[in-house]
Each structure stands twice: as structure tokens, then as C-alpha cells.
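Here the complex is missing a single protein chain, while all its other protein chains stay put.
Each chain carries a letter (A, B, C, D and E) given by its place in the written order, and its residues are counted from 1.
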Amino acid sequence: MIYLTRKEHFNAAHKLFNPNWTDEQNEAVFGKCANKNWHGHNFDLYVTLEGTPDSETGFVMDLKKMSNIIKREVIDILDHSNINMDVPFMAGKMASTENIAMGIWNQLEKHLTAENYRLYSIKLYETERNFVEYFGPQGRR
Amino acid sequence: MIYLTRKEHFNAAHKLFNPNWTDEQNEAVFGKCANKNWHGHNFDLYVTLEGTPDSETGFVMDLKKMSNIIKREVIDILDHSNINMDVPFMAGKMASTENIAMGIWNQLEKHLTAENYRLYSIKLYETERNFVEYFGPQGRR
Amino acid sequence: MIYLTRKEHFNAAHKLFNPNWTDEQNEAVFGKCANKNWHGHNFDLYVTLEGTPDSETGFVMDLKKMSNIIKREVIDILDHSNINMDVPFMAGKMASTENIAMGIWNQLEKHLTAENYRLYSIKLYETERNFVEYFGPQGRR
Amino acid sequence: MIYLTRKEHFNAAHKLFNPNWTDEQNEAVFGKCANKNWHGHNFDLYVTLEGTPDSETGFVMDLKKMSNIIKREVIDILDHSNINMDVPFMAGKMASTENIAMGIWNQLEKHLTAENYRLYSIKLYETERNFVEYFGPQGRR
Amino acid sequence: MIYLTRKEHFNAAHKLFNPNWTDEQNEAVFGKCANKNWHGHNFDLYVTLEGTPDSETGFVMDLKKMSNIIKREVIDILDHSNINMDVPFMAGKMASTENIAMGIWNQLEKHLTAENYRLYSIKLYETERNFVEYFGPQGRR
Partner (left out) sequence: MIYLTRKEHFNAAHKLFNPNWTDEQNEAVFGKCANKNWHGHNFDLYVTLEGTPDSETGFVMDLKKMSNIIKREVIDILDHSNINMDVPFMAGKMASTENIAMGIWNQLEKHLTAENYRLYSIKLYETERNFVEYFGPQGRR
């Protein structure tokens, strides 16, 4: 087994705001992140596959194909978007980095599974200092 | 003369949208950057002073004081903001990186001038790949 | 399970010097790192929690609270310190990156444990090229 | 157990070209990477040991000794080389990042094993956006 | 005047070899860089314009158009190339970073000149530790 990672990037607006709470509760819990007029980030996304290299190519997966799938299923939807308003797979969810990473996993899993590899992890940086890593619903193996 | 730089950071939403144009014109010129629901960035800001070190401290300026001024005059206003809607010094201007950098210069110039130093440049990264540098209305000297 | 990481930073002096050895032995084993007048580093610290997001907030843990705990228990003690002389939790220990990381784990573990999360790992960079990662006394799980 | 990592660097030329295929097949699968005149990269290599710190030194392993071994067994062979033509341990293999990482593991394993530590992983960046990680033939433990 | 920079990237092979010299002379002067089988790098390219923002867009130049011109005139030619063999604008020149930067200036200058801006500088990183900056044949102004 070897682990292959591709880094992609998107810029988006979001806010942290729980619609079941008052403005005061949102302000108390989320502070500036609850700004009703939104704020935004440059998100860095690392997608990792676990697999075995193909004997003819030496590749776990062709990185250009992998990049194209990530772009089609994730980046084209999230880049220059408002995560709370524009992204179908985040509808009705808090736009936390944790939830975005889990949503990205769900977008990608079935497209990044083949005989010799499977999706292993999603690592998502909201800023250089804050990031999450998700290994799917069955957890780190 | 020696040049002293402090790096600060803010996260904000914006869009590129000219209100004198139709939606179609905005879309044609600004593409995804015109998304009416906003997008956002992690901005990196470098503020540079030109000056001579004080003989008692060895400092052009105390970096803690410099950082506090940048925070009070710029970061507290821009961080977790919507640049088009929330930032008085950007009101009525296109929220391009060029214009934000010039706005930051105007916010800081009078607070970063003293006997032994003056504001020299503002460098603003919108993403790791796109940035501008501004040397004030008199240009690079 | 999802893994949430916060990056913090401290600057400190240290030396690698075993008081049970002669100066010659220290010089032979530690080289320049044994300089009796100290040297120092900008340390980058990554603290990772393992947990499940809260359904109301979408957070494993509020990053501002997490950052405040790391600052209070670790950064306020280590930043601008001499690790050999000023840091109670390193007293009597070699100031290697390995031992500092384990000391930081002990400082943080009880403050970063709750119903829905626990401390998972401490990653400590001494330089961009040298770093350690520690998963607690029970090892990587 | 604690994990100690050293970062090293090498610059090399390579191409992705399967000699059992026609030029057209190589072009179709590898695109620009099959350029018969080669291309190249700055590779970043992270070597990680798993071990317990020595009680006298606080070290899992002396990083200078670790760096010297990596230089002798890997960097001196790969740096400023043509990976397809000049590197004995890659002879007859596709020069994919996956295969280079596995070749580096084989070069290092026996030299980075001792009573208190063993080689844990090889992480190899071909570019900032493409990298692989390998944990040996027995896989991640 | 404000300065707008776009970062692009290419991977290429090259060698430093003066055909007027013997192999021994080349080896003596260029060391490993003269390897007859080539080596390579990930080059980072920063292109800077000097100009005034357009009042309707807030832009010195549309970064997408700027990026497309750099790709067409420079990146498509250099990326995944052998700089000594494949690049018309480097034919007959030593493939030093200095000469590549000057060649890139010549490729771009006429395409990055307009009423409100002109090409200001080319900054080219061969590695993170080695880079050059060129301001055109008239020098830094």
C-alpha cells in the first residue's frame, strides 16, 4: 500500500450561524465568524488515496485524472462560492471546516474508488493555522 | 536607511461587481469573482517602514507597537468582514486587491510616520499567486 | 471521528547538554547544540484533537477556546523562554525536541479532553527540516 | 513511541515512459511527462523514524547522523541525476513518484534500524501539489 | 503606480554545460550541474506589472488575462521541457537561471504593455534557496 495525495485550492465565503439560535447566541458562540455579511477564506484541500501502483504505469492513479475528478465534483462547486448559500451538498448544515471536509468526502468517495485504490482521507485547511482531517465514516484504519 | 516589515493577516468576503454595469457585463468581465453571493480570501498583509534604528533600542520601530497600530487601523476593520459592505474606507470603491492596498495605505500613513521612520510600502496577497505592492501616491522612491 | 488541528508558535533558547557528562563528551555528542551560551529556535507547534463535531455548532471544539488553552498551558510558559532554565515542566530533562513534545502533551492532555473529543497528537517543529510527532504514552491508535 | 522526521532535498530529471509501449501510447497515457528529452523537479523528501528517546541524550536518533545516512544512501545518488538513467536502484522501473519512494525505503531501511528505533515512513513531494507516502511492505502499522 | 504580481510554475530539465569547453572544464566549473544526463527543477515564476488601476474595474490588469498570456508565451513552452533542447528562445544560450529570466522577459514584454501598465520585473526561483530578479535591459527604475 502507498498513499498518493493531490492538493487543490478554492476560495469561498461562509459564516457560522445557527438558524435555531438568536443573533445574540450566535454572536456569543461564533464571535466574528457569525458576521451576517459573511467573511471568507482561501481553502487548501488535500485528497489522499490508498492503493497499489499499477505495474505498467507506476501510478496508484493518474494524477491528472484524479485532479479532474476533484475539480468536477468539488472545486467547480465550492470555488468562488458562498458555502452557506450556493453549495447543494452543504445545504442545511453548519459551514464548519469539519462539515465541509465530511461533505467533500461524500462527494468524492464513489469517484475515487477502483480495483487498486480507494479514497483514504480529506485534509482541509481553512487557514494556515486551522485544519481538519477526515478518514470516512469508518474512521482511520 | 533600513526597511522593517511586519506581516499581518485577515479573512474577508468580497465580490467584484460594478454597480454601473448590468449583471451580464459584470459576469463577462469578472467571471466567478462577480458571484452575487460573495466569495472570500485569507489575505496576507506586509507593512514596510523605511527608517533609521534608534541608538538606544536598535529598533526602527517597536514591532509590538507597529503591530498594534496595524491591528487597530486595519485588521480590526477588515478581519471577518465583507469588504464591499462593512468597511468604511472601501465604501463606493471596487473591492480589487489594488484598491484595498491603497485604502490600507491611507489608513496607516499618518499613524506610521515619526522622526526616524515613515511608511514605505503595503504588500497585499489575495492568494499565494496574486498580490500587489503599493508605495504611496508619490510612487516608489 | 474527525481530527482538528491548531497551529501555535513560540520562540525559545535552549542547549543540549547532559550535566552528568564532561564538556568534552557533550561537545562530542551534541556539537554546536551544546554551546554553553545557548542557541535558539522558532518552534511551530501543531496540536490535534480526535473527536466528533457537535451537532449545534459543527465544531469538534471551538478553535478560539482551544487556542486559549494552548496559550495558557504551553505558549505563555515556553515563548521567549530559556527551555533549560525557565520551564518547570522541563526541569531536569534534556531539552530535546522529543522531550519538549512529550512535556507539551502532559501539559495539555487533561485540558483537552471532553465528552466528544480527546487530545490525539503533538507535532513540534524545531526547524523546517527537523520535527517530531507524539501520540501519548499509549502510542498511535 | 515518538516519531522523528528529517527533511532532505534533491533535484533530478526524469520522464514517464514505458519502453514496452509505442510512443503514441506513452503520449496518450503520460502526456507531457513522456517528453523524450526529459523534464525535472525539486523533490522534497521526509524520512520518519518510530522510536523511543535515549535517556542520556533525549534523542530517538542523532539528527546529524540520520541526515548523513540519508545523504550517503539517497541524496548523493539522486541529486542532480537523471532518475531513469543514473540511479541503480531505479533501473528497469517506471520513474513514478510512487516507485521512487519505495526505492528510497529499500535504500534506507537497513541503515535506519536500531534497538530503539526503526524506519517508519518515506514521504516524497514531486511538486508542492503532488506527493506520496510509503510505510514499507507491511503497510501502515 | 501600483505593482501587480502573478505567480506561475513550470517543471523542466536542464544542464549547465558550455560546448566550447572540455568535459573536464565543465565538470570543474559546474560540478553536478554539468551532469550530461541532465537534472531538473520545479521553477516558480513571478511576473510583475507596474501600472495604474482602471477606474471601472479597479484592476491594473485582469489577472486571468495576464495568467493566460504568461501561459501561452512562457509556461506552455517551458513546462515539462528540456530547457537546453526544447526551448527556442534559449537556443545557443547557457541555461542558467539568469539567462532563463532574461529570456522570459523578452517573451513577455510586448504582450504585457498597454496604456495603463508595463512589464516591471521577472523573478525566477530555481529552488527555494536560489533565485534571480530582472527588471529589463534598462535596469531597475
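Convention: contacts are C-beta pairs under 8 Å (C-beta built on N, C-alpha and C of every residue); 3 or more make two chains touch, one makes a residue touch a chain.
Quick caveat, the model's predicted, so the values are computed rather than measured.
For the chain excluded from display, the touched partners among the shown chains of the whole complex are B, C, E. In the full complex, chain E makes contact with the omitted chain through residues 16, 18, 20-21, 29-31, 93-99, 101-102, 128-135, 139-140.
Where chain B meets the missing chain, the touching residues are 1-8, 53, 56-60, 62-64.
Where chain C meets the missing chain, the touching residues are 9, 11-14, 32-33, 35, 37-42, 79-82, 85-86, 127-128.
Quick note on the criterion: only the chains that are shown with their structure count from here on.
Number of steps on the shortest path from chain B to chain D, with steps defined by chain touch: 2.
Remark: chain C and chain D have CA centroids separated by 28 Å (rounded to whole angstrom). With centres defined as mean CA coordinates, chain E is found 42 Å away from chain C. Annotation for chain E: no residues touch 2 or more other chains.
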